[in-house]
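Only one protein chain is missing from this complex, and each of the others stays in its spot.
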Amino acid sequence: MSNLNLLELKNVSKTFVSGFLFKKKVVAVDNVSFSIPGEKPVIFVLAGESGSGKSTIARIILRFIKPDKGEVLYRGRNILTFNSKELLLYRREVQAVFQDPYSALNPVYPVDHILSLTARRMEVAQGKEIEEVIDEALISVGLRPEEIRGKYPYQLSGGQRQRILLARALIPRPRLIVADEPVSMLDASLRAEILNLMLDLKAEHRVSFLYITHDLSTASYVGDYIAVLYKGSLAEVGPIDDVVSNPYHPYTQLLMSSIPIPDPSKRWQEKIAAPEISVAREPVSGCKFYDRCPLRKEECRRAPPPLKKVGNRHVACYLY
Amino acid sequence: MAGTSSKGKSRSLIKSLILIRRNSKVTYGAIAYLTALVLSAAVLTIYPPRSRIIGYADPLLPPSPQHPLGTDILGREILALLAEATINSTVIGLIAATIGTLAGSIIGFLSGYYGGKIDYVLRILTDVFLSVPSLLFLILISSLVRTVTIVQMGLLIALFAWSWPARQVRAQALSLKERDFIYLSELSGESRLEIILREMMPHMIPWMTANFVNAFISAILTEAGLSILGLGPQTEMTLGILLWWPLNNAAIYRGLWWWWLPPVVALIYLFFTLYIVQLGITEIINPRSKVI
Partner (left out) sequence: MRVLLKIEELTVAYESDSQRLLAVNNVNLEIFQGEIFGLAGESACGKTTLANSILRLIKPPGRIIGGKVIFDGVDLLSLDENELQKIRWEKIAYIPQASMNALNPVLRIYDQLADVVRAHRKDILDEEIRKRAEELFVSVGLAPEVLKMYPHELSGGMRQRVIIAMSLILNPKLLIADEPTTALDVVVQRGIIQLLKDINKKFGTTILLITHDMAVHAQIVDRLAVMYAGKIVEVGPVKDMFEKPLHPYTQMLIASIPRAGEKRRLSGIPGLPPDLRKLPPGCLFHPRCPFRILGRCDSIEPELKQVSKDRKVACHLYDR
C-alpha cells in the first residue's frame, strides 16, 4: 500500500443557501480537515449528531455536491479535477452504503438489477463472468445466492437488503467504502452481524471504511480512528480507544458521558443541565460550543479555536 | 442469465401490465369503452355514409325498426350519427390527451429534474396555464377561428391539457431524484440518461397513465362543452355537436327525446367507463385508496 493518505480533506467548507427573497444561510461544513491513512485498511469514524455536517461531508466525498472551499484529495489527487474517465476510476475505488436499506433499492426491479449494473458499468466483468462476480460478492457478505437472486426488495428483510448493498459496494473492489449510518435502521441483533461483517471485510478484503454515525457505542466497536464533529466543525480527531476513554474536548466529554451504558449497575450519577438551545441562532463568532461549554473562557468567544496537535490527537479547544 | 438487466426491465414492464390487467376496474372500464368504439365502427359499416347526409330519410322520425334511434331534423340516421360522433370524440380526446400528457410530462420532468432557472421559468409558465380559466380561453380562441377540424380541435384542447401533467410530473421528478436508489445508481456508474429512463421512468409511468386518462376524460367533456356552444367542428360530427343540434331546435320543448337523449346517454356512458378506469389506476398507484 502506498504511503499516501487514502483520503484527505483540506479546509473543506460548504454553506447552503435557501429561499429566493429571504436568503437563509446554513453553514453545514466549516473548515474541516482530516485524513484517512492508507498504509493499511482502517475504519475511520466520522461522529456527530444531527446538524453536525457529517452527511454533507459524505456527499462531498462521493462527489454528489461540490464544496465551496477546500479540497478533497484521494491518494493525493483532487477529486474535483477529475474528468469522466478518472471519475469512473474514482467511483470504482470509493463506494458507499447508505442508511436506509428500504429506500436504497429500486422497488420495481429485482435486486440482481443493481448488482449486474454495477458489475457492467464499473467494467468489472463481461457476459457470463458477471454472474460469478455477483455470486462471489453475495457470498462474501454472508448471503446465499440461491436465496437472493431474482427476488424483489420487498421480499427481503432489512438485514438482507443491507448486506446486498454491501455486496454491491464490494463488486468494483473498492479501497474505501463510505458507510453513512449503515446500521441505525436495523434491529440490535442485526447490527452486530453487519458490524462484524465490516470488520471481516476490512481484514479479508483489505477495504477501509469511513463509518459515519451518531452512535458512539457501535463506533467504538468497529472504529480505529474517530473525528468528532460539532455544528460543522471538528472538535477532536484521534485514535478511537483513547478519545472514547479519555476525551479532551469538552463536547466529546459531554457526548461520552451521555451514552447510556447497557448495565444497570452503572447508572448515571450526576444530572446534566437541560440543553435549552433555541432553534434560530445567529452565527457565533467564537467557538461553536461556547454556550454549552462548562469550561468556557473569554477568549473562546473571540475566534474559533484552531485544530491543534495535542499528544496523539488533534483538538480544537483553547484549553490546550 | 446474461443481460439480467434488460430481462429485468421487460419483466417489470410485464409486471406492471399484469398488474393493470389484473385490476378489474381498469380491465372492465377499458373493455366497456372499447365495446362502445367497436359497436360504433360496426354501425358505421352497416349504415352507409349517405345515412348521415341531409335528406336520407324523413326528418324527425321517432325510433322504429328501420331507424333504431330515429332521425334528426335533417333526416339523418341518428344511430349512425351517434356512431360517428363517438369515434370522433374519441379521436379528439386521444389527440388532446396524448399531446397534453407527453408535452406536460416532458416539461414537468425538465422542470423538476434540473431545477434552477429552467424550473423557475417553466414553473411560471405552468402556473399561468393552470390558473387561467381554460374553457373561457378556448371559447375565445375557437370563436376567432372560422372552422375547426377534428384534429385542430384536439390540438386546441391540448393547449390547456398539458399544465396539470406538468405539475404532477414535476413533483414526481423532484421527489424521485432525491431517492437513495438514484444516488446509488449514480455510484454504480449509470449515466444521467440511463438513470432517467431506467430507474425513474417505471415510477412515473403509473402517474403519467393516470394523467392520460384524466386528460382524456377532460378533453371529451371540454369538446362537448365547446361544441354545445356551437364552437365545435361543424363539418364533422362529435358528441357535442350532436347535442348542439337538438338544443338549438328546442328538442326538449318539442318532446323529441330521441334526438337529445342518445348523445347524453353516450357521454355519460363514456365518462363513466373512463372514470372506472381512472379509479382502477388510482388503486394501482395507491393500493390503500380502495373506494368501491
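Which chain is which? They are A and B, in the order written, and residues in each are numbered from 1.
The rule we apply is simple: a residue touches a chain if its C-beta (ideal position, glycine included) is under 8 Å from a C-beta of that chain, and two chains touch if they have at least 3 such contacts.
Predicted model, so just to flag it, every value in this text is computed and none were measured.
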Report summary line: Visible partners of the omitted chain are A
Query - Sole residue of A:Phe64, A:Trp268 or A:Tyr320 that reaches the chain not shown, by the stated touch rule - result: A:Trp268
Query raised in the report: With respect to the chain omitted from the figure, which of A:Phe82, A:Tyr152, A:Tyr221 or A:Tyr290 is a touching residue?
Result: A:Tyr221
Query - Touch criterion as defined above, residue of A:Asn11, A:Asn78 or A:Asn196 at the omitted chain - result: A:Asn196
Query - Sole contact to the chain not displayed, among A:Val26, A:Ala125 or A:Met256 - result: A:Met256
Report summary line: Even though one chain is not shown, chain A touches it at residues 49-50, 157, 159, 187-193, 195-196, 214-218, 220-221, 241, 244-245, 254-256, 258-265, 267-268, 271-272, 274-280
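The rule we apply is simple: only the chains that are shown with their structure count from here on.
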Query raised in the report: Centre to centre, by mean C-alpha position, how many angstrom separate chain A and chain B?
Result: 50
Query raised in the report: What residues on chain A touch chain B, complex-wise?
Result: 62, 64, 88, 91, 95-96, 98, 100, 103-106, 108-110, 112-114, 116-118, 120-122, 127-128, 130-131, 165, 168
Report summary line: Interface with chain A, chain B side, in the complex: residues 1-2, 4-5, 8-9, 11-12, 15-16, 179-181, 183-190, 199, 202-203
